[in-house]
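First up is the structure itself, then whatever we jot down about it.
Every protein chain but one is kept in place in this view of the complex.
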Amino acid sequence: MKFKKALSLLLVLCLLCTVSGCSHSSASSDSKTIRIGDLFANTYTSLDPAQDSCGWWTVTLGISETLFRIDDNYTVVPWLAESAASDGNTWTIKLRNNVVFSDGTPLTAEIAAESLSHAAVTSSSNTSLADAEIKAVDDSTLTITTAEPLATMTNELTSPAYAIAILDGDSALFTGPFAVTDFDPGVSIKASRNDHYWNGKVTLDGVEGTYVADADTLSLAFQNGEIDAFIGPTTNDLEIFEGDPDTYQVVSTPASRLYYYYLNLDRLPEKDLRAAINMSIDSDAICTLLSGLASPTAGAYGPDTAYGGVTRNSYDPDAAKKLIEGLGYTLDSNGYYAKDGQEIELDIAYYAARSIDKIVVLMQEQLKAAGIKASLTVSEDPDGTYLTTHDFDIGVYCMIANPSADPYYFLNRVVGGGLYTSGGFEDAKATELLSELYTETDTSQRAELAVEIQQIIIDDEAMGFMALLNKTTCMRSGVKNCSETNPVSYYFINADTDINS
Amino acid sequence: MKNKKNLWLRIFLFLAAAIIILSLFSDVLMPNDPNATNAMRIKEAPSAEYPFGTDDLGRCVLSRVLSGSKTSIFCALILVAATAVFGSAAGMLCGYYGGAADSIVMRIIDGIMAFPQMVLAIAVAGMLGGGMLNAMLALGFASWTPYARLARSRVIALKREEFVLAARISGCGDGAVIGGYIFPNIFPSLLTYAATQVGTIMLGFAGLSFLNLGVQQPQAEWGSMISSARGMLATAPWAVLYPALALIVSVMIFNYLGDAIRDRLDVHLESEERR
Partner (left out) sequence: MARRTASLPFLEEKMLKYIQKRLLRLIPILLVITFVTFSLMYLASGDPAQKKLVAQGIVPDDAALEAEREEMGLNDPFIIRYGKWLVGFLTGDLGESYSNGQPVSGLLWTAMGKTAAVAVCALALSLVISLPLGIWSAVRQNTFIDYLVRFLTFFANAVPSFLAALLLIYLFCIKLKWFPVLAKDSFRGLVLPVIALSLPITGKFVKQIRAEILEQLGEGYVTGAQARGVRQSTYMIRDVLHNSMLAIITVIGFSVGSLFVGSVVIESIFQWPGVGKLVMDSITARDYPVIQGFVIYIAVIYVMINLLTDIAYRYLDPRITDS
């Protein structure tokens, strides 16, 4: 029976070994560091803000800053700059005179001009300054000259790609409240308080940003106290967090990430059919599905923005059915409309991110209710597949429609040609209005032009605007001032961010 | 002893048959349309109308579990049958005729078997993209080889047996020898191996679904149901646990059945089984 004893002893030992690993309590450090989780940080592989979308990460973590920024009311305000004035093709920008980098180097117009010139030619996501001539006039003044007048210069300069940096090989110096101490490309970034910060006292000792690949893992790590704050919970997370207000704070702010779809005009030449499709999709139901994460919209921008005043047919599956019947289709035994034995069958192309995979299932059912059969085709990379090949009837996409507090960005993409002008939409009037919008300086005129262009798209039934995703910031209790009321999702950590453990 | 073996075999045969019949009649048994979404009735707890509750799109979980049984079980059974037939045929022909074709096919099999089965499946599915057919191709590509190797080695051994030699001398054609003398002798081994593979393949589909390489929406499949509802463990556990239960119980039954068949037929599989 010794053998048995030996065995039991061995078993107990194994258990002890396994459990001993967990006897320590969770370590809490004395220094106040906020830990941020991000689902997309794997794409931030460089500190150079002009590379891909790398600039987002450093702005998010309060490391880098831009000349202008967007405030809580969606207006452009100076940040590192003091003022800007336009004289036709040339903008003159005056810098603040008290800005210093994290090593104490003062910000001069020369440094800013060099930083912007580098970004202008490097950035692939933001090409508005590609041909611009950027010059320092004196210590605190610089000029930017473009071939065509660029009315939205200050809006453009809010882009994280134009964050002001001193680049030296792989390292970079910025002006934000935190300075990088450790950078593991695509994985994590650590930064500590910038003692030279130009704009007042920095509350926290440091900030740590970590890439978390899986949304559920991120949420679980947040619940377990390993992450202090993050942006963009799922509906499930929201339910958990809102059910426990003592532990979690959730703040939702209307923002500008737009869910929309292209209708393929070459494959769906009958306008009434396109109208029927648009009338069958119920924005309200989609927002119910995304409970609390999104708001319904008629146009590309929120109804409360200056360029939100568009009108469209309301959700009405019965009217949609009448339109289809008017085209000579009849319901077949499967409950779908068909002509000459041929059912209407639409191919919905989508990619599985930001709950789009759920939205399309709902769309499929809504179309079915209107007698339209639809199938789903998922793609990993919409830009490289269906947007390029136009191989869809309905192509679902999601884009920040208003990143710089101005309508030109989105309208230029979906009307002005290029990758995001998909589905074969072409309209001479819209193109003409778009070029007017490019140069128009008066804000209310710009808003009117933007409304007009959107209305053309809507009246032509070329696209469907479904919902705007709110910016939802989740913070553990005790975390304060995470720019949670700002609509822009890359404003997060700042000098006033605080954490009470 | 033999009686006990038979008893277990009967029990698990009965259970497996019950699952298969259940999934065959799933269309009739479904209380609701498995794909019908309802934005107003998201994540409802189990009730009379929705016995297993609803998921995050307001779909009936019970109906989806039933509908998913067809995908999960039938795709696994079809794939096992297809790979078994193809692999065994290739193995028997190679073993029986030998020669250059045999060497080439065996080198290919060596190459494919040099990859862990799921690693190859993940790579193939990753290259082909998502979708159930692609997932089946990926798993099939990686899983026909053990049958071929098994069949080939048995055929080579059997070829030297007297009764086979006798049959050949007495003028039986190749087809008759393979079909009448060789196949009946290697069938138990092949059947046993195939039976142990059903559960493995079902888990393989589930794994591919987790990696977004499985079925496409809105088709129901247990692995993808578990995977897409996994964030709801705290808020709607029924959406995760019922498909998980269905998957785990089915895999266990098919694995037990595989073992019972092996015990009953008293087959010893060597390395093939351990993969």
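Assorted remarks:
Order of writing sets the labels: A and B. Residues in every chain begin at 1.
In the analysis below, a contact is a pair of C-beta atoms (placed from the backbone, for glycine too) under 8 Å apart; a residue touches a chain by one contact, two chains touch by 3 or more.
Just so we're clear, the structure is a prediction, and the values are computed from it rather than from any experiment.
When the whole complex is considered, the residue among B:226, B:239 or B:261 that touches the unshown chain is B:226.
Shown as candidates are B:24, B:123 or B:265; the residue that touches the absent chain is B:123. The set of chain B residues touching the chain not shown comprises 107-108, 110-112, 114-120, 122-124, 126-129, 199, 203, 206-207, 210-213, 223, 226-227, 230, 233-234, 240, 244, 247-249, 251-252, 255-256, 271, 274-275.
Residues of chain A that touch the chain left out of view are 1-3, 6-7, 10-11, 14, 17-18, 21-22, 24, 26, 42-43, 45, 52-53, 124-125, 185-187, 210-214, 216-217, 220-221, 223-227, 380-381, 383-385, 418-419.
The rule we apply is simple: only the chains that are shown with their structure count from here on.
Across the interface of their complex, chain A is touched by residues 35-37, 39-40, 42-43, 56-57, 129-130, 212, 216-218, 228, 230-232, 234-236 of chain B. Residues of chain A that touch chain B in their complex: 215-216, 219, 234-237, 239-240, 285-286, 288-289, 291, 352, 357-358, 360-362, 364-365, 376-378, 380.
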